[in-house]
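One structure below.
One chain of protein is taken out of this complex; the other chains stay put.
Our next item is chain A:
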Amino acid sequence: MRPVLYVLTFLSVMALAFWAYRENYATQQALKDVSALNRQIAALRESLSVQRAEWAYLNRPDRLRELAAINFDRLGLLPLEAAQFGAADQVAYPADPLQVIQPQDLRPGDVSGEVGEPL
């Protein structure tokens, strides 16, 4: 019995050593991956901030005003005026109102006909 126990102990020690060895390398690899990802995140964040700055620069009011003036023929953009405000009740109702569907309670027995057939 005892030799078997010795052999088993020895084997388990070997297995644990192998496992620890692998874990060590896996951890180092994971750390490398993390730092690579962090570098990538930092680079992406940097380009994001550059693009945000560029977006703000391209959308600066001076430029938009110039663009609106240049493209006036096509867009016809003018400054917002007080007369453009309206009240909700100034909006006309649609000429052809939508059909009102009355809700009905249907029981399975009320429905006759095949599936897919209009009721």
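The definition used in the following text is that contacts are C-beta pairs under 8 Å (C-beta built on N, C-alpha and C of every residue); 3 or more make two chains touch, one makes a residue touch a chain; residues count from 1.
Everything that follows uses one rule, which is that contacts and distances are computed from a predicted model.
Chain not shown in the complex: UniProt lists it as "Cell division protein FtsI (Penicillin-binding protein 3)", one of "Imidazole glycerol phosphate synthase subunit HisF", "Putrescine transport system permease protein PotI", "2-oxoacid:ferredoxin oxidoreductase subunit beta" or "Cell division protein FtsI (Penicillin-binding protein 3)".
Residue A:Val50 is the one among A:Ala20, A:Val50 or A:Leu77 that touches the chain not shown.
If you put the missing chain back, the residues of chain A touching it would be 30-31, 34-35, 38, 41-42, 45-46, 49-50, 52-57, 59-62, 65, 79-87, 89-93, 95.
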